[in-house]
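Our next item is subunit A:
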Amino acid sequence: MNDDDDPKEYRWETGYEKTWEAIKEDDEGFLEASVADIILRAKRKRQAQKQSSQKLGMMRHLYLLLDCSESMSSQDLKPTRMICTLKILEGFIEEFFDQNPISQLGIILMQNKRADKVSELAGNFRKHIKYLQSLSKTNLVGEPSLQNGLEVAISSLKLLPAHASREILIILGSLTTCDPGDINTTITKLKQEGIRCSIIGLAAEVHVCRQLANETKGTYSVILDDCHFKDLLYQQVEPPPAAVALESSLIKMGFPHQMNTEGTDEPLTMCMCHVDSIEEGSKLTTGGYYCPQCLSKYCELPVECRACGLTLVSAPHLARSYHHLFPAANYTELAVSNQNRFCYACQKPFGDQDKQIYECPSCKKIFCIDCDIFIHDILHTCPGCATDLATFQITRN
Partner candidate 1 sequence: MNNIELPVEKEPEVKSTDDTSLLVIILDTNPGQKLLRENPNIITQVVDSVVAFGNSHLMQKAQNKLAILTCHSKTSQFIYPGPKKLLDVRQIDGQYEAFTLVEKTVKQNITSILSMENSGIVTESLLAGAVAMALCYIARIQRTKANGVKLNCRILVVTGSSDSASQYMNYMNVFFTSQKQNIVIDVCALDQHLSLLQQGCDITGGLYLKVPQVSALLQYLLWVFLPEPPIREKLILPPPVKVDYRAACFCHRELIDIGYVCSVCLSIFCKFSPICTTCHTVFKIPGPLAVKPKKKKIKM
Partner candidate 2 sequence: MADNGIGTSKLDNSTFITQSNLECKNLYDYLKTRPPNTLERLYNHPAICLAVYRELPELARQYVIRILFVEQPVPQAVVASWGSQSFAREHNYVTKVLTELNVWMEGSLPGGLIGWILSPTFKRNLKIALLGGGKQWSMSSALEPDKNARDVSFLDTYSSERWECVLHYMVGSQQQEGISADAVRILLHAKLMKRDEEDGSPVITRQGFQFLLLDRQAQVWHFLLQYLDTVEQRGLDLVECLTFLFQLSFSTLGKDYSTEGMSAGLLIFLQHLREFGLVYQRKRKAGRFYPTRLALNITNSQNKNAPLLEEDSPKGYIIVETNYRVYAYTDSNLQVALIALFTELMYRFPNLVVGIITRDSIRQALRGGITADQIIGYLKQHAHPQMLAADQKQTLPPTVVDQIKLWELERNRLTYHEGVLYSQFLSQADFNVLKEYAQSNGVLIWCNKEKRTLVVNKNAHDEVKKFWKKYSKGS
């Protein structure tokens, strides 16, 4: 592959932005407003990049390859790389399942030239987080092996049905990898399987990682500090564009509902999730969700029925992901004019500080910058379009 095609190149070559020139003092000699402005701009830019009606891989199956080698004990992230990573990962996993409720995640550790699958692909975030928390005391020894890690992930991911989006996310602290064979064959294999590999480097850019990411259409970035790390990691929460090899299909799913007939008490029953565990929670309960196909009971959704393999979800779980597919339209930036005196959504009157206002292309309502960010980051519904029947119907079709 030709490295020169890569438009981004190295940061010190292209990323040369004269940020200090963009900073201007305000009337009172403060810089804060200007810096805040730059941050907002960056946020908006990222939003603008998001394209709607793209095919996305919604049913994600993500393996997290975590470097547990000696290099993770370095103290450039506080208190150590490992502890900092675990802390950020906890938040990431929660957010990941919040935004991708029918997806699955697994964890593989790379340590001492070996790779161990420690947490199987599963959709229960509590289990993963519990495991992560137990990791803080692991011994960090030896070198990682990228190839071994990838192979373990491939062996599990290739069994998945064709409609599943397969991804690997590698968090690498080490600058070296100790591999048993040629890693290029593994990269080719990943490409064939359509597995997307993204890498977050904690130290410096490594050629093999760059190549791996490029070939598998993933992203590769190296962190600047812990905030940047978090930022990079959270970008992985968004579902990636669907891989070409991804097949579309209709998947059979069950929508269980609580079975309670009026007036009669449900019998005490055991749920399938806790049937073979002796932990807390393995008690007989009355409520629960019943698989519509085989009537096994579960205490939590989403889950894959252990008896008949049907994926059980509730409608809001699916709805949580809809905003990825139907995002609110991007607003256009306008200069402040006198007709528009206040933001349609939050009623904020436009004053002297507001340099730009934002207009929704479909409902033509005007918003302030804070609402613009809030609407596109969190809400995903344009309040203007959603309150007018005319535009409401346009945006739906």
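Picked so that all candidates are chains of the complex that A comes from, given by their letters.
One rule holds in what follows: a contact is a pair of C-beta atoms (placed from the backbone, for glycine too) under 8 Å apart; a residue touches a chain by one contact, two chains touch by 3 or more; residues count from 1.
Everything quoted here is computed from the prediction, not taken from an experiment.
Candidate 1 is the one that touches subunit A in this complex, out of the options 1 or 2. Those residues of subunit A that touch candidate 1 in the complex are listed here as 53, 55-56, 58-59, 102, 120-122, 159-161, 163-164, 242, 247-258, 260, 292-293, 304, 306, 309-310, 314-316, 318-323, 325-326, 341-349, 370-371, 374-375, 378-390, 392, 396.
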